[in-house]
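Of the protein chains in this complex, one is absent; all others appear in place.
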Amino acid sequence: MRERSRRLFHPESDIVTDVITRLEPDSRAASRGLSDLTIRNLFIIPTIAFLIIFNVFPLLYSLWTSFTDFRASTTAPANWIGLANYRELLNDPFIWRNFTITAKYVIISVTGQVVVGFGLAMLLNRAIPFKGLVTTLLLLPMMLSMAVVGLFWKLLYDPSFGIINYFLGLGKFEWLADPQVALWAVAIVDIWMWSPFVMLLSLAGLSAVPKHLYEAAEIDRAGPFYTFFRITLPLVAPILMIAIIFRTMEAFKTFDHAYILSSQPTTELIAIRLYKMAFLEWQTGLSSAFAYIVLIMVVAITNIYVKYLNRAKAR
Amino acid sequence: MAEVKTKSEVVMNRVAIVAVFVALIIMLTPIYWIASTAFKPRSLATTVPPTVMFEPTLTPFAKLFVRRSQMREPVEQEVYEAAPWWEKLIYDDGENVVRNRRSGDITPSGYADRYKNSLIISIISTFLAVSMGTLTAYGFSRFKVKGEQDWLFFILSTRMLPPVVVAIPMFLMYRTVGLHDTHLGLIILYTAFNLSFAVWIMKGFIDEIPKEYEEAALVDGYTRLQAFLKIVLPEALTGIAATAVFCFIIAWNEYAFALMMTNRNAQTAPPYIPSQVGSGLPDWSVIAAGAFLFLLPVAIFTFLLRNHLLRGMSFGAIRK
Partner (left out) sequence: MVLGTETAMQLNWEEIEMRSYACRLLAGAAVLALWAPSANAQELTIFWAEWDPANYLQELVNEYEEETGVMVTVETTPWQDFQTKAFTEFNARGNAYDMIVGDSQWLGAASEGGHYVDLTEFFKEHDLGNVMAPATVKYYAEYPGNSGKFWAIPAEGDAVGWSYRKDWFEDPEEMKAFEEKYGYPLAVPETWQQLIDIAEFFHRPDENRYGIAIYTDNSYDGLVMGVENALFSYGADLGDYETYEVEGILNSDQAVEALEAYRQLYQYTPPGWSKTFFVENNQAITEGLAAMSMNYFAFFPALVNPATNPNAENTGFFANPAGPDGDQFAALGGQGISIVSYSDNIDESYKFLEWFIQDDVQKRWAELGGYTAHAKTLESDEFRNATPYNEAFYQTMFKVKDFWAVPEYAELLTAANQRLYPYVVGGEGTAKEVLDALTEDWKETFKKYGRTN
């Protein structure tokens, strides 16, 4: 027991010994300068140690509070209540609604970002005049702060003051007041803001696909679809996959602009409910349990993605 | 392929140019709206229907830097006459400047100080995240590490927990070790936020740099470190530029922790910008002015790196 608890609190010791025990026989440059092993340890250990030290307390703290009735708004001591928080959450119909809404939102927004972002990258990969300037301009949306984006899009969507209805001639179309449309409206903002992220990473992959591969395909009279799916996509897939992983993780955490834009129950994402639970209701214990449920889901989903990523790389 | 363009290729290129142009208009309209609102008089920011043509003014920028309050009685004529032009703009807009009781000086709004803090914190944390991320990515890419996948997943997972929940323990931790309300505290925080991203993206890029390059260099008598610095780093420049841009954007715009972890010393600008509610009417043009000025450093930074961003990854030469 003591042994285990020490390892919990000093996990960095694991990797230290780990790394040291695995000597590389083929360290060619060992005789000159720093050995490969030293370099590897110097490069990796500080980062991992830093991340462990930084994250271990918050992680353990919230894990512990998730089993208590702790409220951070009081100085009253927390009581251990076992799995009661988890039980309460899993029995709350409103929470289940939060999950389905979030799932829908993540799918819409990440798909949208990949389609728009990758599409833009394909376009930019051609001979476009002023490419540097155009790319920088296209990246502007993601440079704004989420809160500002939320505030201004609320204004843009407004049926009275907004330019969206005005320019598109949609009259008094209610983007945010219609419960069915509101989630799409929130997702559109996310797509607008983060497609450039996918675009930039895809572009880095695309612009390096060697020309001779295309030439070879042309000689073989391969159609554009064949070229795309057999040459372009496989080569870009690893970096695109990383973009998707990060966008999915972020989409699960979407808060600011959704909170500012809409009050609809149909747009109450997990992060919004979590925020209310943690900082308005001060149910710190309950919100920690909620967060752990979310964490387990995100870990599971990301794991699947990483598997795909590794498969894409192996190709 | 460059010279001999088929007819369809030429057509496709034209279509692409048109499509990019359309995309630019769509993507930039909201940005244009924010930028133009920054130069609008307050009364034209929200109108029915929206105002597209207007005479630009600098009033929002003057207001952004000064502490003001709702004007309750008209300002005295002498005070108005003696005021510099930008102060007059504020009076004309129906607000009073808040003065220091003792010195009579105008009190700054805090935007400038916060802006400076944002610059310090974002630049240093971006530098740290990118350099640590690059080294770690190289380590994982080139050497055998036991449990490599697990460690990488651990690094990734540090970004998964919703920030709302780690906020309280983080706050307590910072309080205890004295990092609360310090520049260093936020620098560490943002470095930690961005590290997982930096490691993963950089690993993606470095994995694509053929190992053969370094091996040839090692045979030529380079040390491993020299090979890394002279061969790998230049090849990974696109990745480094992209990572730097992203990390900078994240650190620059971070809102929730910036608010919770700071009081007076290390406050950054993002929480300040949307707070211009004043007396119950949002000052849209001041919010826009704040956002506009805040966009500039990132936009310039990205523009300077544009050529590196566009060079692409280095895979290909050898890979089939």
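We just call them A and B in the order they show up, numbering each chain from 1.
In this text, a contact is a pair of C-beta atoms (placed from the backbone, for glycine too) under 8 Å apart; a residue touches a chain by one contact, two chains touch by 3 or more.
All values reported here derive from a predicted model rather than from experimental measurement.
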Filtering A:86, A:99, A:282 or A:308 for touch with the omitted chain leaves A:282
Among A:103, A:128 or A:177, which one touches the chain that has been omitted from the display? A:177
Residue list for subunit A contacting the dropped chain reads 3, 6-7, 10, 13-14, 17-18, 71-76, 94, 154, 157-161, 172, 174-177, 179, 182, 259, 261-265, 276, 279-283
Those residues of subunit B which, in the complete complex, touch the missing chain: 42-43, 46-48, 67, 69-72, 92-95, 98, 101, 167-168, 171-172, 175-178, 259-260, 263-264, 271-272, 274-275, 277-282
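Here is the rule we use: only the chains that are shown with their structure count from here on.
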Counting only contacts in the complex, subunit B reaches subunit A at residues 1, 12-13, 16-17, 19-20, 23-24, 27-31, 33-34, 37, 46-50, 52, 132-133, 135-136, 138-140, 142-147, 149, 151, 153-170, 172-173, 188, 191-192, 195-197, 199-201, 204-205, 207-208, 218, 221-228, 238-239, 242, 245-246, 249, 252-253, 255-256, 270-271, 273-274, 282, 284, 287-288, 290-291, 294-295, 298-299, 302-303, 306-307, 309-317
Per the contact definition, I'd like the list of subunit A residues that touch subunit B in the complex. 15, 18-19, 22, 24, 28-29, 32-36, 39-40, 42-44, 46-48, 50-51, 54-55, 57-59, 61-62, 72, 120, 123-124, 126-129, 131-148, 151-153, 155-156, 158, 160-163, 166-167, 192, 195-197, 200-201, 203-211, 213-215, 218, 235, 238-239, 242, 245-246, 249, 252-253, 255-256, 270-271, 274-275, 278-279, 284, 287-288, 290-291, 294-295, 298-299, 302-303, 306, 310, 313
